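Take a look at this one; I'll ask things after.
Rest of the complex left out; these chains stay put.
Letters A and B mark the chains as written, and numbering starts fresh at 1 in each.
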Amino acid sequence: MGCLEFLKDFFLGFWDYETPKVMVVKDKKLGVIYRAVQFLVITYFIWYVFISQKAYQETETRPESSVYTEMRGVALLGDAVQDTTECVRPSEGGDVISTILRKEVTHDQTQGTCAEHYSVANANCTRDSDCIQGESDFDGHGQRTGRCIRYYNYTFKTCEIKSWCPIEEYAVVREPALEQAINFTVFIKNAIHFPKFKVLRGNIKPNKPKKLLRCHYHPETNPYCPVFSLGFIAAQAREKFSELCRTGGIIGVFINWKCDFDVDPSACIPTYSFRRLDMRKNLPSSGYYYRFAKYYHKDGVEYRSLIKAYGIRLDVIVHGHAGRFSLIPTIINTVTAMTSVGICSIICDWIMLTFIDKNEVFSEKKFDDVSKQPSQPITTDFTLTSYGSTHSDLSDGVPL
Amino acid sequence: MGCLEFLKDFFLGFWDYETPKVMVVKDKKLGVIYRAVQFLVITYFIWYVFISQKAYQETETRPESSVYTEMRGVALLGDAVQDTTECVRPSEGGDVISTILRKEVTHDQTQGTCAEHYSVANANCTRDSDCIQGESDFDGHGQRTGRCIRYYNYTFKTCEIKSWCPIEEYAVVREPALEQAINFTVFIKNAIHFPKFKVLRGNIKPNKPKKLLRCHYHPETNPYCPVFSLGFIAAQAREKFSELCRTGGIIGVFINWKCDFDVDPSACIPTYSFRRLDMRKNLPSSGYYYRFAKYYHKDGVEYRSLIKAYGIRLDVIVHGHAGRFSLIPTIINTVTAMTSVGICSIICDWIMLTFIDKNEVFSEKKFDDVSKQPSQPITTDFTLTSYGSTHSDLSDGVPL
């Protein structure tokens, strides 16, 4: 037919509404199964997806967060006063802060030559020829001079090295731990911003009195006071403080924000949790320490005290999750829910046709085979009549 | 029937194509509603999902980023020269950098005993018995010796403590602010890598002349010069610099990468935004300061100057988002779109059957009730004839 007519047909057809023809099976067994499956699917969506998972909300899981930490306290180590100014590094108060609990000091090191430690690979020697000059073991303390000397005031000999002398392993002095540091307090200020929702929240109640830093955190009575004592933190992380003093350790301070902005934003208060982050089980590698040195001059020569400091490092990690009602996800999830219901019929059809439909009543009705066989005009005719007629009738109103 | 036959049937049936039978309703009202709903759904998908949300792209939202910062400048504080080498900490130039704007110095502290501050809980005393020896208030400055002494050159008395003396609250000296620091410039170098797309981008134009550090950032004229003056930053964050000098503050520098790799990657240039991160409203806790000490010896005794430094801390936060066309998400979203259109008929069916379908013409045609009643061979026969026959006809080509 001509293009014009085609267009005409198209425009006539455009405003027709097409709806699938449905066979209604009056079969209780099947009906019950069908409704049961439907019920399951709908319940899942309403209860799990919408209520429990809040699928009707758009969420923001990576907020902008800023952390400020400050450690305060004074402790006595023997007769010496140690306050946080001395123990805490770095002092700038970022999201990682560490305090020294125990020191192993090597005093009065100076650049020169001395005996290598005996544990180092082939450091033990009997004559100079045992020590190759210029060689340096990557685990050793310096470059070998090629001489074989007495190991300090011992009788055996090791290779001589160019290094800061004396070497730490030999001259180190262990200081007692700063047990009193258990009373040090750390003040953690955290401001969080959800760009998508334009909400700014802090872990401190606005317009707090000046005495802020004198309070102590408590989940119920004092959720707005982010001041924790090291003892409290260790306890929360289920660690013995004395043990931490010995080996040092890294403890994660987790600030968890879980906000639902469909309710009052001021209702979103962070919770704090603490967990040790370095592994405990494998002793050799667990713990936390670092080395630094203090340099000074004595009559023209540069000396240093090498300090191996064991301590607690606090890593403040902020988790934020906020949600608020939004149309788009709601629509999408509703659609998914509706389409999923469609799955029921697939299951039920299968059940029906396999188990219930003994004498093929349903299948006959449901399925209507067609195959075009130009060779059999009759058939085609028949079809055309039995169906086409109805068609023409209804559309053109020509009675049979 | 035998398994063999079943298989035969199956293989015959396997290549059949099944398509739902559809009832075409020639009803303008309904048609219009149907098309309207369809139009809405399709528009939503094409416009919102595909054009606005770019659902045809696969995205990468957490790129690998490295930040390098360097602060430069010289300022005069009275007669003294202060350059960034002195003010800026840490000096390593990471993604957090702070500069000191104002100092409160406590000179010549030394370890010893002195009077506790009067504000500390029950520090005020009249006789020694008021001060329990060894006790130390967690808010105090040290451990009590048990003696009650004059509070420095005042008339009243407080408990004596073992600490760095004199205590800060009494002996602190406030220095003027380093107003000239407003001209300090910070150079922020940021390289970003999208592993999924294997694209490496930087916020500096390659092959730039050596004079890089002499330019100033400007969104239009100079987007490739990431050099910002502290004054510019404060202004962008809508903060008074003089105010920042007084209390200090933490300012977030946000580098936002929004890249569409369907167009030329070199077109993706970052934008910079600045916002104060510590809370302003609640005065007691807002602001930024930290303490550090300078140690020195005077005739054998160790002294220190305790410095409480107020300053600006810049937290550089990088947001990256890149997208590029990918087949998978395109397919998935198209499918979702198509299935969603199906929802229309659910709505329209309901409308049709409830409002339009007065004398149940449509429902009759749409729904075809079946219930198997073996007790009535006729019915079944009938069905078999009216339908089955057609079936046999068409398949076996036996005319009625």
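The criterion applied here is as follows: contacts are C-beta pairs under 8 Å (C-beta built on N, C-alpha and C of every residue); 3 or more make two chains touch, one makes a residue touch a chain.
All values reported here derive from a predicted model rather than from experimental measurement.
The complex is a homo-oligomer: 2 chains are shown here, and the full assembly described by the structure file contains 3 identical copies.
We take it that only the chains that are shown with their structure count from here on.
Subunit A and subunit B carry the same sequence, and matching their CA atoms takes a turn of 120 degrees, rounded to a multiple of 5.
In terms of their C-alpha centroids, the spacing between subunit A and subunit B amounts to 14 Å. Only residues 16, 18, 20-28, 30-35, 44, 48, 89-90, 96, 98, 111, 136, 138-143, 162-164, 250, 252, 254, 275, 277-279, 281-282, 284-285, 288, 290-293, 304, 306, 313, 315, 317, 336, 339-340, 342-343, 345-346, 348-349, 352, 365-372, 374, 380, 383-384, 387-388, 390-391, 393-395, 397, 399-400 of subunit B touch subunit A when the two sit together in their complex. Partner subunit B is touched in their complex by these residues of subunit A: 14-27, 64, 66, 68, 70, 73-74, 76, 80-81, 83-86, 90-94, 183, 185, 189, 191, 193, 200, 202, 204-210, 212-214, 229, 328, 331-332, 335, 338-339, 357-359, 361-362, 364-365, 367-371, 373, 375-376, 378-379, 382-383, 386, 394-395.
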